[in-house]
Every structure is written in C-alpha cells, then in structure tokens.
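Here the complex is missing a single protein chain, while all its other protein chains stay put.
Letters A and B mark the chains in the order given here, with residues in each chain numbered from 1 onward.
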Amino acid sequence: MMDNILFIVLPYIAVTLFVVVSIYRYITDKFSYSSLSSQLLESDELFYGVVPWHIGIIGALTGHLIGFLFPKEVLWFNGVPVRLYILETTGLVFGLLALIGIVALMWRRIRVPRIRSVTSTVDTIVLVLLFAQVVLGVYTALFYRWGSSWYAASAVPYLRSLFMFQPDIEMIKPLPHIIKTHIINAFLIIAIFPFSRLVHMVSLPVEYLWRPHQVVIWNWNRKKIRGQYPRSVSEGSKESNETAIRSASIPR
Amino acid sequence: MDVRLQVSMVFHLDKCIGCHTCSIACKNVWTDRKGAEYMWWNNVETKPGTGYPTKWEDQSKYKGGWEKKDNGEPELKMGNRASRLINIFHNPTLPKMDDYYEPFTYKYEDLFDSPEGADQPTARPISMVTGKFMDIEAGPNWDDDLGGSPVYAENDPNFSGLSPEEQQELFDVERLVFFYLPRICNHCLNPACVAACPSGAIYKRGEDGIVLINQEVCRGWRMCVSACPYKKTYYNWSTGKSEKCILCFPRLETGQAPACFHSCVGRIRYLGGILYDADRLTDALKVDDDKLVEAHRDIILDPQDPIVREKAKENGIDERTLEACERSPVYRYVKEWKMALPLHSEFRTLPMLFYVPPLLPVMAKTEGGVYETANEELFSPIEKARLPIKYLASLFSAGNTDQVSYALKKQYAVRLFKRLETVGDVSKEVVEHALAECGMDAAEAEAVYRLTSLPTMDERVVIPPMHREEAMAMLDDDMWEQKGSAGFGFREAPVRGA
Partner (left out) sequence: MNILEEQNGRITAGVSWARWSFTVLSIVVATILTNGQANAQDDGAKLFETRCYSCHNIGGGDKQGPDLKGVTERQSPDWIAEFVKSPTAMSRKDPVAAELFKKYAPTIMPDQSLSPAELESIIALIKNLTAKNETFVPSGARLSRAIVPADVVAGKELFTGQIHLANGAPSCNSCHTVNGVGALGGGTLGPDLTAVNIKYRDPELISILQSPNFPTMNTIFANHKLTDEEVVQLFAYLQNAKQVNPEANVVPTQAAATTDPGFLILGFGVTTLVLVGLNVFWRKRSHGVRKEMVRRSKI
C-alpha cells in the first residue's frame, strides 16, 4: 500500500503538478520566471557553489536521462570493464561536483547576510531536497555499484512503466532503502519544481546560439498602415504583433 | 537605404552645473523600489573620476561593448555566443553590488525614541538589502566634486593616455579642474546589451529606437549588465530581472519630455529625432577607432534630402515625424555643427546620446598664482587647457583629438563672436578668423549661440510624434474600447518569483 502511494501515486501527482502548474505559471505570471541570481550581492563564494553545482547536476541528470532513453546501449557500453569504470567514475565526479556545489551554496546562503535576505522558504526547501538527493545519489554511486548497469535493468523499467501508464513497481520494491528514498525524493523535487525558482531550468536560452544579435521589435506595421493613405485603420490590424505590443508596455 | 528613426539626445556639458536634479527626478519616477534602490538610470559623475559603477570605463575589467576582430567584424568583448552560455551560471565580469554601493537608509526613529541620556542619539545607517546596521563604504556620487580624489579621481581610466606629469598636474591644488558628466542609457544603434541577452528579452523599438527590456522574457542571466560598456543596465536583486533607462517612453508617447530632460536646471539636455541608414551600420563599425566618430556621423541622414524623405516614407515614417526631424536640435549639434560627440565611441555600440564637450574648465590656467585669461594666440586657451585635450578625446572621440578640439574651437569662436557684439573688446578680424577656422559663418554662429544659450523648451525637446493612437488602433479592432483605459503600469505586482 505504502509502496503504491510512494511509487505510483506520488510520481503521477508530481508530474501532473510539474506540467500543469509550470504552464499555468508561465501563462499567468511570466514575470516570476527568473534565475533569481544573487551574484550581484555576493560573487566570490558563489563561484565555488554555482559552477560545480550546475556542471555536476547537469552531468548527472544527463546520465540519468541517457540511461532512461537507451538502457540497452548503456548495458552494451558497460560490457567492457574499462568503459564501465570510465562511465561510473564520470558519474561519481559529476555527483561529487554537485555535492561540493550545493554544500557551498547552502553554506553561503546561511552565512552571507545579503543572501539570507533574499532567501525564501521555498528556496530553503528546495536546497534541502536537492542536498538530500545529491547525498543519496553519491552514496548510491559509491556503495551500490554499478548504478549505471543496474539502473538500466532495474529502475528504468519502472520509470518506463510510469510513462506507459502501466505502473509496475515490482522492479524497485526489493531495492535498498537508500535508492528508494532517492527515487521518492526525486519526485518530491519534481513536485516542488513549478513552485520554486527551479523553473529557470525550462528557460534555458539555447536559441541564443543562432538568433541574430540585434533584436528590433516593431510595435505596429507602419509600412502597412502608411502605405494605404487615406488609411483605413481596421484593415491591417490583424497583422499586428500582439506580443510585441504587449511587450512595449511599461517594463516593470 | 533603410531609413529609420532614432530618438536621440545631446547633453551640453558646458552648461551642466552638477545639481543632480535629473537623477532625483528619475529616481523618484522609476527606481524608488525594492531591488532598484542602488540603480541610477540617470546619474551625474564628476570627471576626472571613476564614475558609477566604479571604473565602468575600464573594459579590461568589465569586458563591455564590442571589439573589432581581425576580419573587421565586431564581436562582443565578452566573447562569442557560446561563452555567454558557458558563463551563464557565474558571470565572470559582472559588477558587484560593492562596485555600485550598498543602498542604505538611516534608523531615524532612534532620533525620537531614544531614552534620555548623556549623548545625542544618532541615526545609524541601515542596509536596504539586509535591513541590518552597516558601515557605509560608498554611496551615490561618492566621489562627487573630486571628493576622495587620491582614491577615485586618480584612478580615472581616461588617464591612461596621459603622461605621469600631465596626470600629476591635474591634481595640483591650484590647477584642479573637473566637470560633470550626466549619463543615461545611450539607446545605441548597435546595443551590446541586446546582443548579449541570452533570453532575447532586450530589444530596440523599431519606431523610435528606444532600447527596452521585456520584463516578462528576462530570466536574470545578467549578461546585459556586463555587456553594456556604459553599465546602464542594472540587475534588480529583488525581482531577479534586469532594468534600464526607458527614456520615459510613456512620457514621450504623450508628448512630454523625459523626466530628466524636463527637470534639467541647466537646460543642458536636447532631444530630437535622427534619421539614420540602418543598411550602413555594419560599415560604420568596420573602421578604426579614430575614424569612428566620423563614421558614426556619416550614417546620420539629412531629413531635408528629398531622397531620404522618399525612402523614409517608404519605410512608413510619417510626414509629421520628418518635420520633427528637421527641427531636431540633435541633428544640428551632431551632424550640422559637428559639436556634439558620442561618449567612448571606441566601445562600438554607436551610442545615440551625444555630448558637447565642456569648454569652461579648459579656458584658463593659473600661471605663477595668476589666473591667466589673456590670449596671445587664437585658440591658445584650448591648446594649453587645464584639462588636456587628450583627456577629453579619450572620453568623446576614441582618442582622436581633432574631433574634440574642433568642437571646442567652435564653441570658443561663437563666444568671441558674441563678445564682439556685446562687449566689443575683440577685434573683428580676430572673430572672422576664428569663425573661418571652424568653417562657420555669422549666421551659423548666431544659430549655435541661440540654441546653446536661449533655447525654449520646445526648441530643446522636439519629440517626433509617436503615433501611439495608430499602434492602439492596430491592437484592437475597436480603439475606443481603449479610451480611458490605456494607462500604463503593472497588471500584477512586480513581486519576486519563488
């Protein structure tokens, strides 16, 4: 019963919250989407937190994602022990980087008064959850080896079953509690995601790599409107870029 | 030819009295909010000085603006696009709050509530970030009027072109010299902040060239803050969004001068429309530093040129706008008279705020304890200036002294011209010579004099019609629905996201 709640109900609630609230928040309150960087207030200590943290967590999440998408290929890759060791060491290093990063970030948040003044309750919850997650993850990587292999065989079928809406928790029931907690905590993080500053993740600005450098927005199409003197205002209005017009309203 | 309109500005530094009324007007209207306390969209610095934020001109530290690559193409000094994403977690060149100052107030209630005692109660400073007592290490205009010169003024980055002796001379007590440099966003033609914004939140308005940050798209990546070489975008530490001068566009759209222009006591500020050729922007950026001012001037178009007018209309620029551009005081100062120069054009953003360099502090030297104003030679005051021309050239023409001395000579010639008229102690030949030196005739000298000394508000601020009503009409089928409800402001409170 408990297992069903933790490994079936919780994931679906978490993912539903994640999708629905994120979209709702994006539509109704775009303004609240921000990285909420505190670098302006404190920069030197931030470096030792934020850089290892992001490198570590992005690496670790990518690893989980690859294992989820290509479990067979991961098992094939791990067939040669040296490759397995390289993969596992890489994973461990990402985990340790994330651990060092989040410890530095928590330490800074507690110690630096300027940073404490911009810390909300949600920030604290998120930090604690992330810290727990990274500790559990690193512990797993060290003491329940080799995660990259058994994850593909044991946890991935469970995660996939969730995605297929045919939840099957038999695979993960016998796993050690540390790993189970890691899974549960992951869904807690997904659940709190849309209510927290974590939303900055979904606005990763990759399109910056190819968009033109300069951005010019015409609030209204003057060529069109001026081109038809004497002008009839009602025509051409459909051409207006509504987003652009709204964006031209006063910056907050 | 792609003719576009830019609402552009001239600040006449010879008239600035450093009263900071502009800063206060701006602060009261726009930045008197949590997270924005430290921001001065308009600030007035003392030069020599390190400015706000400290040493903003030193791009070896802040990596603002553009630089010309070997192939002539401009690239952000911060590096290529990929480097922006790599540095997104920790921006290595972001100014720190301590480079501006930590905003503070005082615990005034202690003055009233303290119990009776042997000592006067004091109001201790409180940080507006932490709410705790703090020691003030810096504040707005911390080095105003050369305050703290040995720390601040002596570190002015513009001294790098001066010899140590020249630098030393500047700080001899009897030769001390300074002037004021009011700064707002330059609303550049090639804005580095726009180019650096990973989210694409910053944009230039096509209609009038005002550079704005869309607060709903901004994600607080802070690249604009370090990309802007003038440090005129600011990060709001409370909302997690960047903000900048909006040239009071809600005022412009209703035909009013921006707050800082409106409140300017010295009437140093001029605003008007400029037509420019957007097709030639890239060419203007390919020239060497010392040619930049000229190249910048070259892309500005004559609003009376029939071809330009033709092309402008093709681009949808209204006849009334063209009329406003003809009356633009900015066009006069910048293009016709070549008296107004862009600030630090070597940053290659093509700033559209121009400065008439200050003549006053260069007028005389103290020689042997005597304030020497006698002119043995025409224009000798300029050449022997207290404030070296090289210093002004570093500020206003990327080191090209010709541009600055021309602007100063012209001012000086006008001065002689009027002195002949009003005092009469200069000879006519000298005046004619002086005017001829700057390629000026009497009519132009009179015009310069009028626009410099006696302009009315309508002459100083010529706002091209913004045609907000047409934009509105396009927004909604029934424009009358907007009547009475088209104000500006927040639909939701600008609260920090969780």
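Operating definition for what follows: contacts are C-beta pairs under 8 Å (C-beta built on N, C-alpha and C of every residue); 3 or more make two chains touch, one makes a residue touch a chain.
What you are looking at is a predicted structure, and each value in this text was computed from that prediction instead of being measured.
Asks: Shown chains touched by the missing chain?
Replies: Per the contact definition above, the missing chain touches A, B.
Asks: Please pick, from A:R25, A:R145 or A:R211, the residue that touches the omitted chain in the full complex.
Replies: A:R145
Asks: Pick out which of A:T28, A:T62, A:T89 or A:T124 touches the chain that's been left out of the picture.
Replies: Only one of A:T28, A:T62, A:T89 or A:T124 touches the chain omitted from view, namely A:T89.
Asks: What is the set of chain B residues that contact the non-displayed chain in the whole complex?
Replies: On the chain B side, contact with the omitted chain comes from 50, 53-55, 58, 61-62, 90, 92-96, 98-99, 137-138, 150-151, 154-155.
Asks: Tell me, which residues in chain A touch the chain that this view leaves out?
Replies: Counting only chain A, the missing chain is touched by 43-44, 47, 51-52, 55, 72, 75-76, 78-82, 84-85, 88-89, 92-93, 96-97, 100, 139, 141-147, 149-150, 152-154, 170-171, 173-178.
To be clear about the criterion, only the chains that are shown with their structure count from here on.
Asks: When the C-alpha atoms of chain A and chain B are each averaged to a single point, how far apart are the two points in Å?
Replies: Result: the chain centres lie 40 Å from each other.
Asks: Provide the residue numbers of chain B that touch chain A in the complex, in ascending order.
Replies: Residue positions touching the partner: 81-82, 84-85, 88-91, 94-97, 127, 129-132, 190-191, 194-195, 197-200, 202-207, 212-222, 225, 235, 237-241, 243, 246, 249-250, 313-318, 467, 470-471, 473-477, 479, 488-490, 492, 494-498.
Asks: Mind pulling up the chain A residues that touch chain B in the complex?
Replies: 29-43, 46-47, 50-51, 53-54, 113-114, 116-118, 120, 122-123, 195-197, 199-200, 203, 205-209, 211, 213-227, 233-234, 236-237, 239-240, 242, 245, 247-252
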